[in-house]
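A single protein chain has been omitted; all remaining protein chains appear in their positions.
Chain naming follows the written order as A, B and C, and within any one chain the residues start at number 1.
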Amino acid sequence: MPVNAYPGATDLLRFLPETLLILAGTLIMVLDPLVKRRSSPLFGHLTLLTLIAGIAVAIAGASNPGPAFGGMLMVDGFATFFRVLVMGVGILIVLPSYPFLARQDGETGAFHALLLFSISGQCLMASASDLIIIFIGLEISSISSYVLAGFFRDDKRSNEAALKYFLLGSFATAFFLYGVALIYGATGTINLDAVRRSIGPLRADPPVMIVAAAALMFVGLGFKVSASPFQMWAPDVYQGAPTPVSAFLSAGPKAAGFAIFLRIFLTAFGPIGAHWEPLVWGASLLSMTVGNFAALTQTNFKRMLAYSSIAHAGYVLVALAARSQVGAAAAMFYLVAYACMNIGAFAVVSHLSGRGEKYTDIEDFKGLAQKQPLTAAMLTIFLLSLIGVPLTGGFFGKFYIFRAALESHLVWLTVLGLLNSAVAAYYYLRILVMMYMHEPGPAAEAVEPLSPAMGAALILPALGTLVLGIFPGWVLDFAGKSSELMR
Amino acid sequence: MDVILFLIFATIAVVAAVNVVVQSHPISSAISLIGVMGSLAVLYLLLGAEFIAAAQVIVYAGAVMVLFLFVIMLLNAGTETRQSKSETAHLLGVPALLVFALLLAYFIRSQPDSGVHFGGFTGGSAQAVGRALFTTYLLPFEVTSVLILIAIVGAIVLARKEI
Amino acid sequence: MSQVPLSWFLVLSALLFALGVAGFLFRRNIITVFMSIELMLNAVNLSFIAFAYQHKDVSGHLFVFFVMVVAAAEAAVGLAIILTVFKNRATLNIDDISSMKD
Partner (left out) sequence: MDPSTWFYAISLIKILVVFGVLMTTLAYLQWVERKVIAHIQVRPGPYFVGPHGLLQPLADVIKLITKEDLLPPYVNKPLYLAAPFIAVSMALLSISVIPFGPEIDVFGYHTYMQLTDLNIGVLFVLAASSVGVYGVALAGWSSNNKYALLGALRSSAQMISYELPLSLTIAAPLLISNTLSLRKLVETQGGNPAHAGTLWNWNLFHGWQWIGFLVFLISAFAETNRIPFDLAEAENELVAGFHTEYSSMKFASFFMAEYANMITVSAMAVLLFLGGWVAPWPAEYGSGLVPVAVFALAGLIAVYHGLHPARRRDRFSLPAAGLVFLFIAAAFLAPFTQSWLLPLFWFCAKTGAILFAFIWVRGTLPRFRYDQLMGFAWKYLFPVAIVNLLATGLGVALFG
């Protein structure tokens, strides 16, 4: 590994998006005591601007790909794709958080600073090519998410969510770390490229230590992306956390988690793919089944979305099980589509929930279409996309994933996955029935008018979902090219 | 000599670790955990990691565990009451422990050619660690500062009193 | 025999890790559960140092250094979370903290 005592301009440029986010987060912390009001929109504006600038810098940086900091970072198409994705998620989270924080009288300064830090950790995960950076990025993202989940410290549910997320997240981290230790022991390096070179020749009969390392890292990452059988924290956390935070947790950390999942398992562990494929196969099947069947019986909308998020993690794992470029591209496309539709759905809950998050049950959606037809229409788009109806992003996401699985001869997994999607249609449709075929309940009566920020928070992801469904090629081409560059 | 040292401190570590798990009072568990950390520090010295051994005592035993002790005392947490065990424990425990039994078996079976003796590796001095930290590992080092900032902000956001 | 086989260190590390996992799964006091996680991290650190000895390479020590920093940060945030939970519920038993199951 080359040793640069001082990082050069190229190194710093390739690290610019993260730097921008970190500096903005620190700036907010400095400005926070200067602003008298607890809940001021100023920090939201600042966060939005930073994220837009970050996306611009990340895209501009893609024209000059390559490693930075002596191989610690690898800024390639794959990194750029996920950087843009997680920063985009950030934008979609900031929008609904304006009215939400104003309603709950939350401290906007700390909230947005932690959000920015968390996103910077996820960007770091996306562009890391050394296990130490992956680990630190993971921890930056996770620790700030723990705090965000428990952001309302006087709310019992928020505490509980933070506690469960924290305990199981740290537990998962320990497993991940043990895997890293075994890789270091077996190969003497923690750089992903070097690991790949080192275990490449051992393709046929890898040492037990490397297989064990892959298994341990699978457990650790499985927790982070809430794949079954490591999903038990997700329902409680998504239900208890403040709604915009739940939306963030289901999209941002998850996307970044899948980014390192793909990066580690397809590059470093690529040569021994035959050994870990059954693990992924089993986990994806279990996730889809557990997620979808558990979601059927839920009465709380946030909890239902949590189970559906477990199921969607299962779909993405199908793409990973395919172990191909096409599969990786499909997974990336799916994550974009999923981010749009899921954040949109959570944003609607956030809009409807009222002060103190009183109304989050499925019953509370009764008659929403009569009171606010626009909101109801947007939620319809998201739910149809979550089902996977044509002309929405969800359809093409599932389509590409199952096509990639078929190309890799995973016929049974495809069949079982499709059956699962059919089951899932039931519980999404139930909500549509609630909205359109019932008289307004107390929640729908009390719903406040759409503010501009909330309107944008609903329309942007809806547009994204539709664009992905009508012109899927735009994103898919980008994902395909990015996954080719991943070597 | 090295073998005797290893056996002594490994035994302490295992006994203390078992104690962490079986003691019913959190304070006893915390003290046992400090014992594990202390004996691990000695083993680190044996493996030539003198800086890490010092950091282990200062950071882990001296700061992190004091924080634990502090919270336990502050909350005056009593002995744990045994209740029905949750089903997730059994669900996860059996396969996890199975994996570790397998790993253990593998480690016992494998015989690395090099044995450990004190002074066999001297690259773990403060100077060597510092040099690596500020050249090869500069980026992780700098980024870690964000982590610490988050810890500070997070602890304040969560634990501060309303004024 | 004046030299300790390296595998003994790895066995010790795996044992400690397994004990940590057992503590995490079977203990009910939140603080003890958190301490079990710390035990797991310590076990991993021992592995790193042992492998660093095997490879005669300092980067294993660096990883341990970062793990320590992360553990300290995690401890600060984790204990703050535990404090808020205790403040709202006056219990540290993990079984009593499940208000959201249907």
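Basically, a residue touches a chain if its C-beta (ideal position, glycine included) is under 8 Å from a C-beta of that chain, and two chains touch if they have at least 3 such contacts.
Note that the structure is a prediction, hence the values are computed from the model and not measured.
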Shown chains touched by the chain that is not drawn here: B
Sole contact to the chain not displayed, among B:L5, B:V18 or B:I31: B:I31
Of B:V15, B:L74 or B:A101, the one touching the omitted chain in the full complex: B:L74
Among B:A61, B:V116, B:L133 or B:V146, residue touching the chain not depicted: B:A61
Residues belonging to chain B that touch the chain removed from view: 27, 31, 34, 50-51, 54-55, 57-58, 61-63, 66-67, 69-70, 73-74, 125-126
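Everything that follows uses one rule, which is that only the chains that are shown with their structure count from here on.
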Centroid distance [mean C-alpha coordinates] between chain C and chain B, Å: 6
Intercentroid distance (Cα basis), chain C paired with chain A, Å: 26
Distance between the centres, which are taken as Cα means, of chain B and chain A, whole angstrom: 30
Residues of chain B touching at least two other chains: 88, 92, 103, 136-137, 140, 144, 147, 150-151, 154, 158-159
Where chain A touches two or more other chains, by residue: 132, 136, 139, 143, 146-147, 150, 153, 162
Interfacial residue positions of chain A with respect to chain C in the complex: 132, 135-136, 139, 143, 146-147, 150, 153-154, 156-157, 159-160, 162-163, 166-167, 170-171, 173-174, 177-178, 180-182, 184-185, 188-190, 235-236, 239-240, 297-300, 303
List of chain A residues in touch with chain B within their complex: 1, 3-5, 7, 15, 18, 22, 26, 29, 68-70, 72-73, 107, 110, 113-114, 117, 120-121, 124, 132-133, 136-137, 139-140, 143-144, 146-147, 150-151, 153, 162, 208-209, 212, 215-216, 229, 232
Contact footprint of chain A on chain C as seen in their complex: 10, 17, 20, 24, 30, 33-34, 37, 40-41, 43-44, 47-48, 50-51, 54-55, 57, 59-60, 62-63, 66-67, 70, 73-74, 77-78, 81-82, 84-85, 87-89, 97-102
